[in-house]
Every structure is written in structure tokens, then in C-alpha cells.
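Left out: one protein chain. Kept in place: all the others.
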Amino acid sequence: MAGSKFAYVKSFEIPDLLLPKTFIVARLDGHGFHRFSDEHGFVKPNDERALRLMDHAATVVMQEFSDIMLGFGESDEFSFLFRKSCTLYNRRSTKIISTLTSLFTSAYVMNWSRYFEDMPLKYPPSFDGRIVLYPSSTEVMDYFSWRQTDTHINNLYNTTFWALVQQGEKTPTQAHETLRGTVSSQKNEILFNNFEINYNEIDSRFRKGSVLVREVVPPSLSAEGKSSEADIAGSVSAKTLKPSKKPKPVYKITVCHCDIIGKSFWEEHPYLLES
Amino acid sequence: MAGSKFAYVKSFEIPDLLLPKTFIVARLDGHGFHRFSDEHGFVKPNDERALRLMDHAATVVMQEFSDIMLGFGESDEFSFLFRKSCTLYNRRSTKIISTLTSLFTSAYVMNWSRYFEDMPLKYPPSFDGRIVLYPSSTEVMDYFSWRQTDTHINNLYNTTFWALVQQGEKTPTQAHETLRGTVSSQKNEILFNNFEINYNEIDSRFRKGSVLVREVVPPSLSAEGKSSEADIAGSVSAKTLKPSKKPKPVYKITVCHCDIIGKSFWEEHPYLLES
Amino acid sequence: MAGSKFAYVKSFEIPDLLLPKTFIVARLDGHGFHRFSDEHGFVKPNDERALRLMDHAATVVMQEFSDIMLGFGESDEFSFLFRKSCTLYNRRSTKIISTLTSLFTSAYVMNWSRYFEDMPLKYPPSFDGRIVLYPSSTEVMDYFSWRQTDTHINNLYNTTFWALVQQGEKTPTQAHETLRGTVSSQKNEILFNNFEINYNEIDSRFRKGSVLVREVVPPSLSAEGKSSEADIAGSVSAKTLKPSKKPKPVYKITVCHCDIIGKSFWEEHPYLLES
Partner (left out) sequence: MAGSKFAYVKSFEIPDLLLPKTFIVARLDGHGFHRFSDEHGFVKPNDERALRLMDHAATVVMQEFSDIMLGFGESDEFSFLFRKSCTLYNRRSTKIISTLTSLFTSAYVMNWSRYFEDMPLKYPPSFDGRIVLYPSSTEVMDYFSWRQTDTHINNLYNTTFWALVQQGEKTPTQAHETLRGTVSSQKNEILFNNFEINYNEIDSRFRKGSVLVREVVPPSLSAEGKSSEADIAGSVSAKTLKPSKKPKPVYKITVCHCDIIGKSFWEEHPYLLES
């Protein structure tokens, strides 16, 4: 063949296989989203439209990658848990993470105008992705606890910071200064005493992030429909994604904003960590 | 800190650094584009809108990643050459390929409607990415020769195949049968004798793919403007991408459809392979 | 410093860290031992001197690397199991396997003349090493079952083959021919009917390989002494290895030739798989 004298360059491709039978966690992060959120008028401290768009993109990803059992999102990042028996793309690391990041980005951009009706995209947003392997379920539970703890810490800080700036008429510098060294209880008090905000009454979406769970639909229900949350992305799921060739168990992706630190969530969803 | 008992999970992140001083080639491929092109009515054998959209997305990538010296696109794939001194993201492999794939995808989706005005996206397209390292310029030149040879082979086949189907009223199966075992000269003859198509007069975009070159704009010109090709993506470049903080040499990304097999292209652009 | 202009070359060293909290299995194999055993007059099918020397070298390795809980040897290979919490050399893969292979080789050569008194080394023997990670204890148990099954299969074949050659006056080619396609029971019958060898009465060292277990010595015993098996390598342990700086639990390495396929071995030694 004409190309054969050059084909040796293919031998420089080095395999990058992920260890079998380990949990794969993929985490995506918005690239330069501090600026992106400014330029696109995100509401501070939390923009519900932006968070719902992230959930939408993550739902598309979980509908396409059937090995993903769980997603967790906060701010401009999303984590996905693959079942440990996953053999997608022969467990080629770069293939998995690049395709997943691409699909997430694609769904984010394609659905932007659903959530930001009057704000056209000024430039293309992007995400980076990474893969981390965990050998046992203990580390997986701790990973998601780590992310949700991060959500809590960041959201309490940001909520208090923006209250000081938006309602307390502090400059950003002053607000940071006020918060320096404070512990959680002190931030709660600032919110309550100064702004009559009871932190625990804030929307759980903001305090706990988004938890996307793959749930098996019992056969009797699977013909009927999806949950209301899944309906958000329903048209994507039902009409546009590649139809599976062989019959598979019917799943739905549900979105909630529940607690995943501690054991009870995992005890209620034991199959998430099964092989 | 509250999260510290879980932070150990971060220690499972394993570095994946690319060998310094080697050429990085990143190649993106459309994921499931056979179906995607069918569902979105791509013209066969080549859809100029789709190819221009690929070029557009690649231009955005090259404007953002200043270490990319050269791009080469054909069909639903694009290759990018980073200069070998590149230290982007400390040469973390997954960080580079996931961000690049994400930005390409983002620009592709965001600009879809410019090229496909009457064809809304039915579902989010995605790409996979891979990275290959080459130690010397010889292998880099051979890599791009390999891809352009592939363009030639595929395009000659597809052009003849679709002529047989569209004008010759063959079924796809018959057309494949007709072409089985033929060499290039025979396909050329089929085109010329049966369909009065002189293959060499076909648009070079189809025969040679798209070559995107980073070119330094001489200081006297850099205040004025961009080449007409760059104007395609001009608004992206000028208005929307992150402004650089320090003065840098001014580049423009030019698109052509020239020959990159053999030495002359590289001799005319020696800086593409310099450190 | 004078060397500083060259020190950049150190930046080409790429880290190769092993995933934390996974079991590390290191396996060493004799390099070219078919020829080595011929040149040094190894008794066929099994040379007890050679096997004892392997055990000796493995004992030295386990005395030096306190994270190794278990060793298994057969023929010219040895496998070692590190506890999954091991942080030796920061879990740098090449550092671990090169040092371990080196020490094993060193002990093998240094102690050669103890076991081969009248056979000086004709040339330096060498071993290759590899590392495999296993995420859970199930795979670890299956790994060692795999190796001991291999011991059984090889030893039954070799025992029958050499009986045919040494006592049955077959040529090697004829002996291989006789054995082609036979199952275990047929080989057992050949041994019993032709040579009055009851395979199950053959030394368990040959049939089951060598199992080296790290065992904690109860405090009341640790002042006294080692088991008789450990005495083989006693002088190495007591006099020559680096004295530990801080008091550690006292271990002894015991050698046996027991069954490790199935659960009972692991149930009797549960700490081997603990963190």
C-alpha cells in the first residue's frame, strides 16, 4: 500500500491500560471558569442555571456510558464513578477520559441556550479531565465524601462572602479579610446575625451538590416513563442517543441533592459499588 | 479542616508526564461519525461544510494553544503538532489531551450552525483524543505524510465509490465489489472513463486535507489584520479568547490544502520543527 | 556549581509510582536457566540443591524487605507478595523491582557454593523481575493458586518425561511423543505401571513448590531462636543483614511445601492479606 512506508509511526503509540478490577473515577473541571462565569453573568454565589446545565451534561454522559454508576457535581466540576468490572475501550485510559470529556463538553455547549436563554456563548468553554483508580469501595466512598465536604466548605465561604459584598456593602478585599480564619460556626453566625440567612435553609442543591444515580427501572415501570428529573434530559435520552443493539436492563438517571458523606447513602444503594 | 480525613484519596492520582524535548502529536477522531454524518445529512463523498467546521474548530484550538505549530485535518479527524520544547501543564499527558479535545469539541458544537444553517444538531457529537510522542523531526514528517497518504487513499476510494452509487446506479455492495483489489490508476480510470471526472481536478481540500500552519506575522503587518483564511475564525480569535497578559509574537493561523508529503513543505517552513 | 549546566538531564526521569493500597506481587524468573542448569549439572527432573538455593535467596530477600509477607518458589522462579499498605521507596516501581531482583541474585551467587560444593559457577546467572498489582485478596489468592497449579502441571510432566528417558530408555523426542495429549491421570498411570512410582509419594517440595511465610514470633520465643527451616539461612539473618534501628516485631521466615490452592491455607494465615 502507498502508505506503508510511513505506517511505522504508529508503533510509537504506547498503550496506557488501567489496572483491571479497580474503580475508575473520572473528574472533569471547568477550564478558566472564573473568567467564563464572569463573562457570562453567572449569579453569585451560585447560578442555578449553570448548575442545572452541568447536571444535564452529566446526565447525557451517564446515558451514553452505561458503566458509570454515579455522578457528583459541584460548581464547575463533575466526578463519575465507573463500576470496577468496566472494560470500556479495553480500559485504555486516554481513550476513556478524552471521549468522556468531549461528550460532556458537547452536551454542555449544545444545551447552553436551554438554560441561558438570553446569554449567547461568547467563546467556547472547555473542561479538563483526569482519571483516578481506587482499589476498594472504602476509598470510593471517601472520594465522594471528600468532594461533598469540599462543596460544603466552598459554598459556606462563598455564601458568606457574597452576602458581605452584596448586602453588607463590603469590598471583596474587606469580605475576605472578615472571613479570614473563621470556622464554620462563625460563618453561620455572620449569615444569621447580619443577614438573617439560616444556612441550613439554603437550597440543598447549593449546599450538597448534585448526586446522579443510575437506577434500574423495574420491568413493570420501564415501559412507562422516567422520573421528573430525568425528563430534563429526556429528549436527549429517548430520541437522540445511539439505540442499543441488544436488550439491556432499563436504567434511569436520577438527580438528587442528598448527603453522600457517611454510610447511609451507600447502604441504600449497595449496587453502586458492586462488581 | 473538615475535609482532611478524606484528602488522602488525592494520593491515588498518579503522574503521567510526557518525556521532555520530544514532539507531541495529538490526534482527535470523531466518535461514531459514520452515524453522525448520516443523521445530519452530510454530502457524500465529502461535505465541505463539515470540513470547514473541522478547520474552524482546529483554528480555535491553535489560537488557544500557542505551542501547536501545525494542524492537519481530514474527514472527522485532526492532528496537532506541539513544538518539542512545549511545557504546557508541565507536560501532563491527560491534562493536555483532555483540555484540547474538550476545546475542539466545544468550538465544533458552538459553531455548528454557522456551517449547517438549516440542520440543527440532533445529539451531541464527540471526539476521542490520543497523544503520541516522536523523538525527532524525521518521524514527525513521516507522521504527517502517513496521514496525508491516508487522505489520498480514502478520498480516491470514496470518490469512486460514490460516483458508482450516485451516478452509476450501483448498490453500495456492487460498488465495493467493483473496487475490490483495484489500484489507484484503475480507480482514476473508472472515474474518467465512466463519469468524466478527472481526479486531479477535484478540490484540493478533498484530495489533500487541511493544513493549518502557525505563521509569525511580521511586526509591520501585525497591526493591520489577518489573512482572509484566518478571517473565517476571526471573530473567535479577536474578541473571545483570553487576552494574553504579556506581549507575545503575533501569529496567524493559515489554512491551506497543500502537499505535505516530501521535503519541500518542511523546507519552506523550517521553524515548524524547531525547538 | 560546575555540574549545574548539565543537571537538566535529570528532568527526563519520569516517575513510575504504583497505585497505593494495592497488593504488589513481584515475580523473578531465571534468565536462560535451561542452559544454565545443563551447564551446571542440575539433576533432572528436580535438583534439590538448586531448589534449596532458591529458597535461601528468597529468605534473604524476605528478611531484608519487611513488607513481603509471602513467597512462593518453583523451579527457577519466585513470587513475592508485599502487604498492600507497603510504602517502600514511595512505591516507585523500578526501584522496588530492581533492588529486589539484585538482592535475590546476589544471595543466589554468594551462597551457590553452599549447595553446589563441587561445581563452581561457570558464568554469572541472572534473573528478570516483574511487578503486578492486584486490587483485592481474591486475586492474590488466585495468583498463588495459578503458580502452584503450574508447579503441579510442570512437575508431573517432567517427572514422567524423565522417567521415560532415564529409566524407560526413550529418547527425548519419543518421550514427548508418548506424553502428547495425555491428561494427569494417564501420566500417573505411566509412572505407576511402568516405573512403580506413586506420584503422590514424591517429595512435596517437588510437587508443591516452596512456600515462605513471614510469621510473627511471640515475644516469649523471640529471644530463643528460629525454626529449623529458618536455620538454613540463619547466619545470613543474624550476622549479616543491616540491623534495624528501631525495635520491630520479630519475624521468622518459615519454609514449607504445603497446599496454597483453596481457602484453608489463607484461613490459617489471615494476616498475610491484611493491610
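By letter and in written order, the chains are A, B and C; residue numbering begins at 1 in each of them.
The rule is simple: a contact is a pair of C-beta atoms (placed from the backbone, for glycine too) under 8 Å apart; a residue touches a chain by one contact, two chains touch by 3 or more.
Computed from a prediction, not measured in an experiment: that's the story for all the values here.
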Problem set entry | Selected residue (touches chain absent from view) among C:Phe42, C:Phe72 or C:Phe127 | C:Phe127
Problem set entry | Selected residue (touches chain absent from view) among C:Thr94, C:Gln167 or C:Ser264 | C:Thr94
Seminar exercise, completed: Across the whole complex, the chain not displayed is touched by subunit B residues 19, 21-22, 84, 133, 135-136, 139
Exercise. For subunit C, which residues touch the unseen chain?
Worked result: 1-3, 6-10, 12-14, 16, 28, 31-32, 35, 60, 93-95, 97-99, 101-110, 121-134, 139, 142-143, 145-146, 149-150, 152-153, 184, 236, 239-242
Exercise. Footprint of the hidden chain on subunit A, which residues?
Worked result: 11-12, 14-15, 17, 19-21
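Going forward, only the chains that are shown with their structure count from here on.
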Seminar exercise, completed: Averaging each chain's Cα atoms, the one nearest the global Cα mean turns out to be A
Exercise. Measuring between mean CA coordinates, which chain is farthest from subunit A?
Worked result: C
Seminar exercise, completed: subunit A to subunit B, mean C-alpha position gap in Å, rounds to 29
Problem set entry | For subunit A paired with subunit C, centre-to-centre distance based on mean C-alpha positions, whole Å | 47
Problem set entry | For subunit B, residues contacting two or more additional chains | 12, 14
